[in-house]
Structure formats: C-alpha cells, structure tokens
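A single protein chain has been removed from this complex, and every other one stays in its place.
Letters A and B name the chains as they come in the text, with residue numbers starting at 1 for each one.
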Amino acid sequence: MTIDKGDKFPAGGAGGSPAGAGEGTVPRRPASPIEFRLDAASGVPTYLQLVQQVEHALRLGYLKPGDQLPKVRDVVASLAINPNTVLKAYRDLEAKGLAAGRPGQGTFVQAGLSQVTLPELAGLRKSLLGWLAAADEAGLDENGMVALFTSALRDFHERRSGPRTRGGAAGDGTEGVA
Amino acid sequence: MTPLTMLARPEEDARLRPLPWRRMAWVTWRQHRFSLGGVTVLLGAFAVYLWLTGLQLHHAYATACHPVGSLACAMNFTGRYGITGIFVSVALQAVPPLIGAFAGAPVLARELETGTFRYAWTQAFGRWRWAVAKLVLLAVAVAAAAEAFSLLFSWYNQPFFAAGYVIPLSTRVFDLHGIAFAAWTLAAFAIGVLAGMLIRRVVPAIAATLAVYAGLALATTVYLREHYMAPLITSRPNLPGSAWVVSQWYAKDGRFAFPSRGSQLVSALSRYCPGNFNGSPAQCLSRHGYTQWSAYQPGSRFWPFQWIEGGWLLALSVLLIAASVWLVRRRAA
Partner (left out) sequence: MSMSMSMNVIEAGGLGKRYGGTWALRECSLAIPAGHVAALVGPNGAGKTTLLNLAVGLAAPSAGGVTVLGGLPAGSPEALDGIAFVAQDTPVYRNLSVADMLHLTRSLNRRFDQSYARARLNELGIPLKRKAGRLSGGQQAQLALTLALARRPRLLVLDEPVAMLDPVARHDFMATVLAAMVDDGVSVVLSSHVLAELERVADYLILLSRGRVQMAGEVDDLLAGHRILTGPAAEAGNFAERPVVHASRAEAQAHLLIRAAADDPVPPGWEAHPVSLEELVLAYLREPGAAALPGPAREPSEVTR
C-alpha cells in the first residue's frame, strides 16, 4: 500500500494548520481542487461519503486525472474525523482504480469514471420509466418504489463485489418498509 | 520517513534517567510564591517592629540600667518597656503555627482539592520526587527564615536578659530564641503538610494544623520541657537568678507536706502564722519545722535543652514529611 498521508506541517513554524476555518491562512502548497464536507445526519458511513464525493466530483468534472486529492491531514483538521477513515476511503478509491498514492506527495486521481454515452442514457431512462409505470400499477407509492429500488440496488452491489465490511451502500433507505 | 523518528530519544533503554532535581526549584518558587511571600511579610513586619523597638530598648538599658536593679533602671527601663516585652513574646508564639498552617497545609491539600494533582502526578517528573523536592525546599526556606528571625529576637530581648527581667529558660521566651523557634516553625510546617494530605481540603487542614500544634505546644510547655533532664533539688532558700524553678513544696520530718501553692498552703499559713507576722511564708513555716524545697533547672542547661527540643522537633518533622511523601506515593485517585 502506498497511500501517503502527505507532508506534515513542520512543528514550530507559524504555519500550524488552523483547526476549522481556512480563511486568512494562505496554503503553502498547491491545494486539492475539491474539499470534502460531512453530512453527519445522513446515516451514510463517513468513509463512504468521502468516496461518493470523489466519484461525484469526477463525474461532474471538478476532478480530473492527475489532480491531487485533499491531504489526509487537511481533511482531518477541517472535518475532525478519524484519519484512518480518510485512509480507508482512499484505499477504497485505489481498489476501484480511481486513485493512486505517490509516496511523500499524496494521493492523486488516476482515472475518470466510465462515461455512459447519451443514447445509452436515453435507453436506460426509458426502461426506468416503464418500470415505474408497472410499479405504480401494482399499487406501490413513491416511497415504496424508492425503498424497493434501494434494496435491490444493495443486493446487486453485494452480489457484484462480495460482502463488504460495512453492510451496504446506502444506509437508511429501507426504513419506510412496512 | 515516519514522523516519530524525529522525536526518538537518543537512548531507547527501558530505564530512563530521572529528571534532575533542580528543575523543581523554579516550580516550587512559582507555585508557592504567595505562601513564601506571606511568610516574608509576616516575619518582615515583626522584624521591622523588633528592630525599631529594640533600638529604643538597648538605648534605655544602656543609659539607665547601671547598676542593674536601681530605681532608675526600674523607672526608665523595666517599668517602661517590660509590659511591651511581654506582649511581644506572647504575640510571637502565634507565628510558628500561622506559618505552618498557611504555608504547609495548602501544599498538598490544594492540589487534591482543586484536582491539579491529576496534572502534576502524570507528568514525567514523577509524583514522589515532585513531593520530596517541593517539601524539602519549602521546609528549608521556612526554617531558615524562622532562624534568622529568632536571631533578631535574641538581639531584641538581650537587655531584658541582662536586667534579669526574664531568664532564657523561661517558658515565655524559650521557644522564641536559640534554635527552638526554627524547630517549632518546621514542625508546624510538617504538621500542616501531613494534615493537608490526610484531610485533602485546605481550610479544614489549616484548622487541624492549628489545633494539633496548639495541643503539642501546650503539652511541651506544661509538662515535657521540665523533664528533659532531671531537675536539681535543693532546700537552699536563695536560688541563682538564672534558675528556672519547676516546682516548690514544703516538707516536714523528711516527708512531703504540701506544695507551695494552693489551698493546703493557705490553710497551713492560717494555722501557724498569725496575722501580724513579719516575714515570708517560708520563714514562718520554718519555725514550725517545715522546710521549703525547690526543684529547678539551672540556667546552664539552656543550650542542652535547646538541642533536645530542637532535636525531637526535627525528628518529628522529618517523620511527618516522610509520611506525607509515602502517602503521595501510594495514594489512589
């Protein structure tokens, strides 16, 4: 494993990293293009939120291959989360082939997410609408449709990648099931 | 590569060399500067008073008291300053317990009361070495200040000794000069420290220190001190002026009759001595076969007594401080 947590701040310099806010301090190295945020109430495990945010940024173009992911130390100092969680998220991304660590420098984006072409997207959308109509006819309301979809998504995920250490992708989507 | 290498100690032995004792000098001074300052202020204020009044005393003695015992001496010296001298020696009796209570009791009690011991005893210096260094430094400081003060008191009181107004062995001044004052102050400090460790609260520890000291001082002056050495016994009527009379009684036919104070003496006098008798009770009773005996400590025993008293007070102080350190070492949170 080559994930590196990045340079630590030199002890004793006036540049000790501020805990919360970054306003007023000039970063001394090129920073990552993105910054993480944490939704404490979402029920989604922290490391997963980080992974999802990276994938989302890749999808939307905030991150391109070669960009640096935020340094572990910076993430920890601004979000007050366990550094092992950040390392776990970065390991996850590395396992997916999306990122790679460079010793002494940090973690960098390696590849983009596979793009789905527009005609494919249109086809998928159409079949989804068909499914929704069938579900509606069967008597499922909106929440029921969401619950069913989320549950099936989790099963699909598990079948595809084997059981993971934390029980699944999304956390709480099934709470409405009677 | 790993951050911890930057901090690796030069010797990675399992046993670390203990931190040098001298580090506690600043720590003790800074933490207890109010106590030490208070002691300085208290002794300093008395010292200034003694100095100013002492100058007057010495002057009055030098001018008026040759010969000693003359009317001029009584008028200008003992009559004038005698009462003040008594007040001063009574007031100074309070100084050792005050120092002991207010300098000694808070040392450990405040740490326990405020919870700062959870900081102090988890530092690398180690809790019992911390205690030993602090207590020894404070004890030495307090005892040294007290000894310096008692030298000043000796100088102040010297005219009274020379005029025979009071003797060195007298209960009133014995523990204010020589080495006894410093020893009593040290003992009070040690009592305060142990009280603070046992009681764990500052104000109750101060009260307990004062109470224990009072009890100890009372027991010593009333009983213990007289018995450091066996008193000399004589039936001579005139004892040297420097002798400290411990007790007197009347005997008849070689047997004890009654003490020379109290109701038995009064009834004997009223029986044997007519109202118009001219002379002392001893002279009257001697006509009826009674001899007056005295038990006394000669003035030459002043320094031996000082060493004895200083010695056992020092031993007691060492014992109490050692006990406090032992309690620090084993005390659970």
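Quick note on the criterion: contacts are C-beta pairs under 8 Å (C-beta built on N, C-alpha and C of every residue); 3 or more make two chains touch, one makes a residue touch a chain.
The structure displayed is predicted, hence computed values, not measured ones.
> Considering the complete complex, which visible chains touch the unshown chain?
A, B
> Any idea which of B:114, B:267, B:283 or B:300 touches the chain not displayed?
Only one of B:114, B:267, B:283 or B:300 touches the chain omitted from view, namely B:114.
> Hey, which of A:63, A:76 or A:93 is the one touching the hidden chain?
Final answer for the missing-chain contact: A:76.
> Name, in rising order, the residues on chain A that touch the hidden chain in the full complex.
Those residues of chain A that touch the unshown chain are 5, 8-9, 11-14, 16-20, 38, 40, 43, 45-46, 72-73, 76-85, 151, 163-168, 171, 174, 177-178.
> In the full complex, which bits of chain B touch the chain not displayed? Write them out.
2-5, 7, 9, 14-16, 18-19, 23-24, 26-27, 30-31, 34, 114-116, 118-126, 130, 330, 332-333
Everything that follows uses one rule, which is that only the chains that are shown with their structure count from here on.
> With chain centres taken as the means of their Cα atoms, state the distance from chain A to chain B in Å.
Here the centre of chain B sits 77 Å away from the centre of chain A.
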